[in-house]
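With one protein chain held back, the other chains of the complex are shown just where they sit.
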Amino acid sequence: MVYITRIERFNAAHKLWVDDWSEEKNLAVFGKCSNKNWHGHNYHLHVTVKGRPDPVTGFIIDVKALSKIIQHEVTDHLDHSNLNLDVEFIPKGMQPTTENLVILIWDRLEKALESYPCQLHAIKLWETETIYAEYRGEK
Amino acid sequence: MVYITRIERFNAAHKLWVDDWSEEKNLAVFGKCSNKNWHGHNYHLHVTVKGRPDPVTGFIIDVKALSKIIQHEVTDHLDHSNLNLDVEFIPKGMQPTTENLVILIWDRLEKALESYPCQLHAIKLWETETIYAEYRGEK
Amino acid sequence: MVYITRIERFNAAHKLWVDDWSEEKNLAVFGKCSNKNWHGHNYHLHVTVKGRPDPVTGFIIDVKALSKIIQHEVTDHLDHSNLNLDVEFIPKGMQPTTENLVILIWDRLEKALESYPCQLHAIKLWETETIYAEYRGEK
Amino acid sequence: MVYITRIERFNAAHKLWVDDWSEEKNLAVFGKCSNKNWHGHNYHLHVTVKGRPDPVTGFIIDVKALSKIIQHEVTDHLDHSNLNLDVEFIPKGMQPTTENLVILIWDRLEKALESYPCQLHAIKLWETETIYAEYRGEK
Amino acid sequence: MVYITRIERFNAAHKLWVDDWSEEKNLAVFGKCSNKNWHGHNYHLHVTVKGRPDPVTGFIIDVKALSKIIQHEVTDHLDHSNLNLDVEFIPKGMQPTTENLVILIWDRLEKALESYPCQLHAIKLWETETIYAEYRGEK
Partner (left out) sequence: MVYITRIERFNAAHKLWVDDWSEEKNLAVFGKCSNKNWHGHNYHLHVTVKGRPDPVTGFIIDVKALSKIIQHEVTDHLDHSNLNLDVEFIPKGMQPTTENLVILIWDRLEKALESYPCQLHAIKLWETETIYAEYRGEK
């Protein structure tokens, strides 16, 4: 069982904001991340799948194919987007934190990889150089 | 003459958009960067000053003092901001490109460093891992 | 179950040295790391906690709060310190190797996080660009 | 139980090519990686072993010794080599993909570490900045 | 006058070898780089142009356009190539060292940028993490 990881990048705007809360409470909980005019990040997304290398090609999955799936399912939707407003697979009102994003990305890629002879193993998302979240499908 | 550089970071939202142009023209010129709902970046700012090391302290400038000046003059204003809407020293209607930002940052820091025995030498700003702009005060 | 990681940095001096051994034996076992006048490193500390994102905030833990806990419990003690002499939570005579440090850091952070609705998952410490140690609480 | 990782680097040429296939089929499956005149990469190899820190030295294994083992068993053979032609421990006809390489490297290092009081835990190999494979000995 | 830099990457094989020399002399001068079966690298190419930001767009040059020029003139030719055999703009017999490559890349890009309102300023090429060459058109 071998693990192979592909890294893709996207740049996006977001804010952390609960509509039911006052501006003061949003500021108290989310700090500068609650700026109503948004801020943004360069995100790095690591997608890891596992499987056995094919005896002829040496591939678990063609990494170029994996790259295209990630782009089609995830980064084409997220790149140069506003994570609160523009992305149909992020439910309205859900905070676009890295913790929530890795679960949403997992769900899309797990479905997209169903017909491939490999399994999704982990989604890791770097928001800045000092923060990243990871999800491995554990309920 | 020795050069010393301090790196600071900020995260911000922006878009590239000319009000006098149609949405189509904005899209044609600026591509995805014209998304009206914004996108964003993790910026890395390199500030370089030059001078002669003090014979006692070995400092051109105390780097902690330089860091505070950069924060006070630049990154406190830009971090978690919207570069088109929130920053008083970015003129309304000026595109917040890295090329324009390095000139604006230079002007603020040159003034702030006037009373120090060192000279501002260069402002370098990374917008993504593959794009950076630099300004050295050349007219 | 999602994992979130915060990275903090500190700079410190140390040496590897067993008092009961001769200088020759220390040199034979620890090489240049036994220099009696010390050497030092820029350390990068990755702290990973796991939990379920809060349905309202999208947080497992507020990363800014996690950052403050790490600073208060760990990096305020280690930054610009001598790991053999200055740090009260490193037992005298214990070698300040990355392997030992990750266990000591785990013990402090596990206790400090007791009242939070998340669990400490891993401590990873980079000593140089080519060496890092990790501890996950396994006895 | 603590994990310690050492990183080594090597530069090598390779191509992905199945002799039994036509040039067209090789191109269709492997794309540019099938260029018959080869291409190459700067590889980064992470070797992780696990064990308990020695109570006197604080070492799981002397990292300098681990480095020498990796060089002797792996990187001395792979550095500045052609992975398809020059390396006796890569079977002829096996594609030198990162997925296959991590298994071959595991097998050599597991044997070389047999007499040490630590266990091999993981082999991670970066081929480019956006692709890496990992193997942990799972059959 | 502002400088803007775009970074592109390519992976290639090469060897350093003088046909008129014996194998021994090639080995003596070029070391492992003379391996007749080739080796390879992940190259990072920094292309810097200078000019004045356009008052409306804030661009010196549209970075996406610059990226396409670099790809068309340089990296499409070099990526997944053998630098000694496959690249028509590298003269036969010229050693494909980073020092020679930066001059050849400069000549192609200077011509390609002639019709743009900016000037080529520097070509920097990283061959490994510890070696890079730079050329600024100085004769």
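Each chain carries a letter (A, B, C, D and E) given by its place in the written order, and its residues are counted from 1.
Everything below uses one rule, namely that contacts are C-beta pairs under 8 Å (C-beta built on N, C-alpha and C of every residue); 3 or more make two chains touch, one makes a residue touch a chain.
None of these values were measured; they are calculated from a predicted model.
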Ask   = In the full complex, which of B:Ile60, B:Leu78 or B:Leu109 touches the chain missing from this view?
value = B:Ile60
Note = In the full complex, chain C touches the hidden chain through residues 9, 11-14, 32-33, 35, 37-42, 79-82, 85-86, 128-129
Key: Absent-chain interface as seen on chain B, which is shown   = 1-8, 48, 53, 56-60, 62-64
Query = On chain E, what residues meet the omitted chain?
reply = 16, 18, 29-31, 94-100, 102-103, 129-136, 138-139
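Here is the rule we use: only the chains that are shown with their structure count from here on.
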Ask   = If you tally contacting C-beta pairs, which pair wins, B-E or A-B?
value = A-B
Query = Which one, C-D, D-E or A-B, has the same contacts as A-C for more than half of its contact pairs?
reply = C-D
Query = What is the distance, in whole Å, between the centres of chain A and chain E, each centre taken as the mean of its C-alpha atoms?
reply = 34
Note = Multi-chain contacts in chain A, i.e. residues touching at least two other chains, fall at 129
